[in-house]
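One structure is given below, represented as structure tokens, and several questions about it will come after.
One chain of protein is taken out of this complex; the other chains stay put.
What follows is chain A.
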């Protein structure tokens, strides 16, 4: 059980409060329940990785509890209550052992282990999504209905470091409504891409003096509910409430292609960091994995409940990894080492790093912390 939970490719959180691990190679889905019985008030509304090795998952539930799921042990290990504010979680992030949560009413909180020094930020009501900057974990972005994009530095919670300005009035000189549904930070730059409920995809650049979006694209006629950056970060995949998913180029602002096969609203999209794969789930109770280049539907899994959010592992040996190899090794640490071995041999960026080291063959245990640092710095 423990080993099989580790080798799941996709983790999906459902409306009925179940965390589902899907192994695409074996084509099987496993349910992991937080409690003994199913409860609808424990519906998953936010998920994020608990650590960089992707062995732990933080699950935010509708009843304001945040649970820690250990993929190694295959069960929920910790649970804590995060009260305050109103509405469900709209974002969850982790930074050094502290948890960052954001609820719909606009209360963003950093939960440290010592509960006295919690940072609280009021980001404004109607928040739809809060996301962390992967390159700089202390930086989060928020956006929502009538709540324009704001970027916060958690060390200086008084003022946002970037506050977006609404676009100019339209041709009838009427105010354009604001409704940021999802956002993501572009790696290697300060840019932020958002999608709105008024079917626009916008690109903001905090480094430029302009606070208005530098690029705006419209797609379809229905609200865009989720987005994810493709591996090259040149384009973004957006999903709509009608079940349309499209790849939009961020350099030219052009629709590149559409990914088909959906029956209902898309709730969450997640791209693989290196492979051209994208996983998506939504109200039609299916998990779908598309090949981005070929537009092909690679996997389609029926998961029985309405699905709210998902996480896709970044492990690169996607199809051919053998779970049985890891099974005999009882020690968890060794297993982790194995994972790092696997990652090193495949990662393209690891090659220049290796050249820097005078000795090519270093003991693996020495290397581990260094690599963690590298991954935390972001690609």
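Keep this in mind: a residue touches a chain if its C-beta (ideal position, glycine included) is under 8 Å from a C-beta of that chain, and two chains touch if they have at least 3 such contacts; residues count from 1.
Simple rule for what comes next: contacts and distances are computed from a predicted model.
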| item | value |
| --- | --- |
| Per UniProt, the name of the complex member that is left out, chosen from "DNA-directed RNA polymerase subunit beta", "tRNA (adenine(58)-N(1))-methyltransferase non-catalytic subunit TRM6", "Ribosome production factor 1" or "Glucosidase II subunit alpha" | "Ribosome production factor 1" |
| Of A:26, A:156, A:254 or A:304, the residue in touch with the unshown chain | A:304 |
| Which of A:55, A:147, A:241 or A:313 contacts the chain that the document leaves out | A:241 |
| For chain A, residues in touch with the removed chain | 16, 18, 31, 38, 40, 197, 222-223, 225, 241-243, 260-261, 263-265, 283-285, 302, 304-306 |
